[in-house]
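Note that this complex is displayed minus one protein chain, with the remaining chains in position.
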Amino acid sequence: MVNTSTPIKAESKNLNFYYSNGHLALKNVSMPIYENKITALIGPSGCGKSTFLRCFNRMHDLYPGNKYDGQIVMHPDNTNILADGVDPIEVRMRISMVFQKPNPFPKTIFENVAYGLRVRDEKNHRVVADKVEEALKGASLWNEVKDRLNDLAFNLSGGQQQRLCIARALATDPEIMLFDEPTSALDPIATANIEELMNELRGKLTILVVTHNMQQAARISDYTAYMYLGEMMEYGDTDTIFTRPVRKETEDYITGKFG
Amino acid sequence: MVNTSTPIKAESKNLNFYYSNGHLALKNVSMPIYENKITALIGPSGCGKSTFLRCFNRMHDLYPGNKYDGQIVMHPDNTNILADGVDPIEVRMRISMVFQKPNPFPKTIFENVAYGLRVRDEKNHRVVADKVEEALKGASLWNEVKDRLNDLAFNLSGGQQQRLCIARALATDPEIMLFDEPTSALDPIATANIEELMNELRGKLTILVVTHNMQQAARISDYTAYMYLGEMMEYGDTDTIFTRPVRKETEDYITGKFG
Amino acid sequence: MHNNITELAISPRLAKNIRRNIKERMIELILMLAALSAVFTTFAIVAILLYESFGFFETVSLVEFFTSTEWTPLFEDAHYGIMPLIAGTLTTSLVALAVAVPVGTIGAIYLSEFASHKTREITKPILELLVGVPTIAFGYFALLFVTPLLQIIYPDLPGFNMLSAGLVMGVMIVPYIASVAEDAMRAVPMSMREGSYAMGATRFQTALRVVTPAATSGIVAAYILAISRAVGETMVVAVAAGQQPNLTFNPTEGAATITAYIVQVAMGDLPHTSIGYQSIFAAGLVLFVMTLCFNIIGYVVRKKFREQY
Amino acid sequence: MSSEHIYKQYDAELESVRAKVLEMGSLVEQQIVDALESLVKSNAKLAENVIKKDHLVNDLEVQVDEDCSHIIARRQPAASDLRMILMMIKTITDLERIGDEATKIARFSQKTQETDRMWTPRFAEIRTMANMAREMLHIALDAFARSDSAKVLKIAEMDQQLDEHYQMSIRHLITFMLEDPRTISMSLEVLFIAKAIERIGDHAKNISEYVVYMVKGKDVRHISMDAMADEVRD
Amino acid sequence: MSSEHIYKQYDAELESVRAKVLEMGSLVEQQIVDALESLVKSNAKLAENVIKKDHLVNDLEVQVDEDCSHIIARRQPAASDLRMILMMIKTITDLERIGDEATKIARFSQKTQETDRMWTPRFAEIRTMANMAREMLHIALDAFARSDSAKVLKIAEMDQQLDEHYQMSIRHLITFMLEDPRTISMSLEVLFIAKAIERIGDHAKNISEYVVYMVKGKDVRHISMDAMADEVRD
Partner (left out) sequence: MQAQDTQNKQSASVLADLDAVRAMIRRHKFNDLVFAGIGLIALMIGLLTLLTLFIDLVMDGYPRFNVQFFSDFPSRRAGSAGLLSAWVGSVLVMAVTFLSAVPVGVAAGLYLEEYAPKNWFSDLIEINVSNLAGVPSIIYGLLALGLFVYGLDLGQSILTAGLTLGLLILPTVIVSTREAIRGIPVAIREAAYAVGATKWQVVSDHVVKYSQGGILTGVIIGMSRAIGETAPIITIGALTFIAFLPPSPVTDVAPFLNFEWLSSGFTVLPIQMFNWLSRPDHAFHINAAATGAIIILVTLLMNGTAIYLRYKIRKNIKW
């Protein structure tokens, strides 16, 4: 069912996750993330989608007391990014993230996109300018902002801001991009633009996206994983999941029989 | 196309609306609201859906400088609720509203539902208690809260809070209920519950609902109006609007060809 | 037919309308009068200051007021140059700011970005307590604790000096700046920080490059409000800096500030219409105008910050 | 169908379409029975009835199609719900065709009664075939009603038998015509009836194949019976 | 199809299914042409080709059905998009049937070549009919490709003519058989071919009716030609 000829970019193996209050939010989650494909995570609220996603860039390390147990192995180098010896900052340099609400920095458009490079001590102006342009083009934003790169990012519309955040993430050449409900704060038109953009990134970038909106997962993803109560209930290619899921739970969720 | 045998409960006639900054947010909007049916308003963000909805309970009167021009006629008494002589408070006693985000008062569950009665100077304890129970039953919440009516409303989940707000509105026996994106702050399961509840209210109550979510309009409404840039582009029964709309603009919006 | 029925149903409501509306109007009127008290107070302040200063400036020319380098209104040989008082005020304020701005800002950054949740929860209230300590206590502290301490290091320091008054005032203002600046930084949404961390930034990079710029106007507002407070501060300087008008910017000397002068005059029982009595209003007017300027700037900056989030 | 949707209305809508499809099925089944009865018993009234009732079937087809399109537009069905709807959209086309074939038989029946009654012997074979086809349709509809995908095997087998019967009856008819050329015209009518019955069997088989799609999500059209058995089993 | 969807992928998916349907259409059209050619020119190879290629049509049917179900599940089509998808789901069933009928003709063609060549005269009529049916299919597919609902009227008219041709050819065949009972077996084959062609016409008409549904959102099945003309016009 799953196309096995596509290389695997990352793989979670028996991943458990405990929040600082002891809550076990992920239970033995194993799944592959295929290279240059879009993988969507769906499931009812509180099932652990965001928790799972945020394991990939060790975002949980920002808040003390959280505990990982299990592995997330990146390929081709076979690094377990959850291992104790691995610095979260190093992980975040390889794996970018785009958040639910557009969160541009209070800087100019240019500086927003350049931020990742500055953090990486890139001093060469030419290199920075080129990268910024490339990233903005990649995020389909270049044409709209090329004449006002020095405007404050806050002056952009919500959808543009979100594309700016995507450009910011793109500028650092990440190996994987994480999206946590990237459109739930946007109106339908901006949503469609972001979805279309993700569609264009497919094939160039490995994407893992959490979405509340089942239909969105159906529209944009190649593979879909259905999570429930911290467990991975079913994983498969999107066409299959949406037309003939294997498990009753998935079927019920997809056809609106939960409750 | 539109079922003309259903009585009309209210009707907007050539309604224009100006915000205090002079912005003309509604342009000559005319449409009927059929009795005991669900009418949905859809359209891109900023098209004036909420503005239109809030004319029905004169919510705009709370903010000075806004101006109505045109009529909203209620039947059977033929009152133009926008007329100068009509007290907005009186209008609000006939037409209830449920908001985007659940907004219970920081009071007990009981007092939340009873509030509308208190405002109407209802002093009889029996009457109040009966009405509250009835309203909570009407909002499918009674079974979940009957043992803790004196708990603070904030202790309920988001979906329950929204149903509490519906109960609060129901308790005053409104003739029309307005819903302004009632589920956009809720997760899919709570959303489905609210939609199912609205479905149960159909036939007992006239409902006007604004929704961002086209599919929601498709699921729950009997009639659908498509608004664009403050104008009513198309109005018709929901089946027709979603399978063979007349206007190109509606078609494009519904099939996702905007942009 | 229909119309009749509904009219009957509505008319008792209409009757209630009128009573209801009168009640609503009355309440609004009362509340408005209360709000006007603020305007009244301002006008009263301005009027009193102007009125009494008017008497003062009938005797003293504005030129002398602003150019004379001596302030001895109570002496036989009276001079009316406000400059010494302003110099004293500015010097103590600058010393205070020199302490409060760096300490307050760094403290704020540490609290909002580095401190653990627990540290923050404990430290923040203590800082707020510091704001509540009566200034007279700080005056005592400056005069009887800090000055002797400083005299160990610097034996020539006079008993009344602006340095110790300024230093204590600085520490007194630290929580002001730290608290307001930290609020401003905390108002920067967590999502923005997560955005930065997600790019691989460290805490310090995030604090310096993202949080601080985002909170700039809030932090600046904190500084300005702190200046205004330093300028208007009375008891610390009155107690510890001495009450001798002295045109100097050397903090190791003693000097009177505007506020200290007013206290000094008010302590002695001057006759109501004397020039000495009037002089404190003239000095007060100057002080009022200075703080007003800072307040307005601070207000504007803070408002701008509020609009941002 | 097992658990219920959160949206009761949705359940109701699906149920209503499903009921219409089943109603259409029984209408059509009755048409087959009546058409045959009219043929065998020379009951002109019955034949007329079959023909008159055809519009009911047509109306139901249009209705179900419209209902299904409304459900798709309004409910965004997925997985089993979607498969059921697509299945029904296909099924009604076949049911409508079966109705047409039944009507065709009824028309021949009317004609036959106008002419002579010498054909009764041939009817025995036709009757067997018709019963078989009716049985197939019945099983297929039952499989739909019960979401029973396994029945497709039985129906496929019956369809093969029916085809054999049909081939045989054609051979018989040819012999018949050769023996007595005066019967040619009449024989042709019988041949068309046989052909119609054979088609009914085909349509019933189609429906049972759709049931497999609905239940298992697998397309078993155009594959061998062995392959089909594999698909249905697991 | 006029303006573009915000989702280019969606446009691409719709276009791809549409292309498959059209491909299926031309495959089937070619099958008709080839089957007839093989019959007329006694070209056994061609006949075999037609039979061999039938699986291509079947495969396309399965593919389009799957694609459409995926689009419905993933894109929640509405309005014209939805109508187009439903239309295609129906259309391919008819196309597949046309393919079957063409294959059937090809089979007869093979048989005919094995036996004798005395039947050529009858082929003239068959040929006319077949051309007509092919023409109808062509117009229907063209109407689909161009979203031209008006063509349904022309096709309905042609279908009537085709039906008349068919009735006539049956009468001719009966006369023929009566004249020379030895030809009965062969005549029946020709009769089946005629019948197949008549069915092709019917299927083409169905497709053109679906086009009306796709373009106008109106169901013009089972109604009189006049009513149809009304619907198409406004």
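Going in written order, the chains are labelled A, B, C, D and E, and every chain counts its residues from 1.
Here, contacts are C-beta pairs under 8 Å (C-beta built on N, C-alpha and C of every residue); 3 or more make two chains touch, one makes a residue touch a chain.
It should be emphasised that the depicted structure is a prediction, and the values quoted were computed from it without experimental measurement.
> Where the complex has a chain not shown, which of C:Leu157, C:Val171 or C:Ile219 is the residue touching it?
Hidden-chain contact among the options goes to C:Val171.
> Of C:Leu49, C:Val210 or C:Ala241, which residue touches the hidden chain?
C:Leu49
> State which residues belonging to chain B touch the missing partner chain.
Touching the missing chain: residues 57, 59, 62, 64, 89-90, 92-93, 96-97, 99, 101, 103-106, 115-116, 118-120, 154, 165, 168-169, 172.
> Which residues does chain C use to touch the chain missing from this display?
Answer for chain C: residues 20, 23-24, 27-28, 30-32, 34-39, 41-42, 44-45, 48-49, 51-52, 102-104, 106-107, 109-111, 114-115, 123, 125-141, 143-145, 168, 171, 174-175, 178, 202-205, 207, 225, 228-229, 231-235, 238-239, 259, 262-263, 266-267, 269, 272, 280-281, 284, 287-288, 291-292, 294-296, 298-299 touch the chain left out.
> I need the residue numbers on chain A that touch the omitted chain, in ascending order.
Considering the whole complex, chain A reaches the absent chain at 76-78, 87, 89-90, 93, 120-121.
Assume only the chains that are shown with their structure count from here on.
> Touching chain B and chain E alike: which chains?
Touches both chain B and chain E: A, D.
> Nearest whole angstrom, what separates the Cα centre of chain C from the Cα centre of chain D?
91
> So how far apart, in whole Å, are chain B and chain C when each is placed at the average of its C-alpha atoms?
49
> Whole-Å distance, chain A centre to chain D centre, using C-alpha means?
So the centroids are 51 Å from each other.
> Which positions in chain D touch two or more other chains at once?
Residues 6-7, 10, 69, 73, 76-79, 82-83 of chain D each touch two or more of the other chains.
> Two or more other chains touching the same residue: where does that happen in chain A?
189, 192-193, 214-215, 218, 242-243, 256, 258-259
> Which of the residues in chain D end up touching chain E in this complex?
55, 58-59, 61-62, 65-66, 68-69, 72-73, 76-79, 82-83, 86, 89-90, 93, 170, 174, 177-178, 181, 184-185, 188, 191, 195, 219, 221-222
> Name, in rising order, each residue of chain A that touches chain B in their complex.
Spelled out, the residues of chain A in touch with chain B are 44-46, 187-189, 192-193, 212, 214-215, 256, 258-259.
> Please give the residue numbers of chain A that touch chain C in the complex, ascending.
Answer in residue numbers: 57, 59, 62, 64, 89-90, 92-93, 96-97, 99-101, 103-107, 115-116, 118-120, 154, 165, 168-169, 172.
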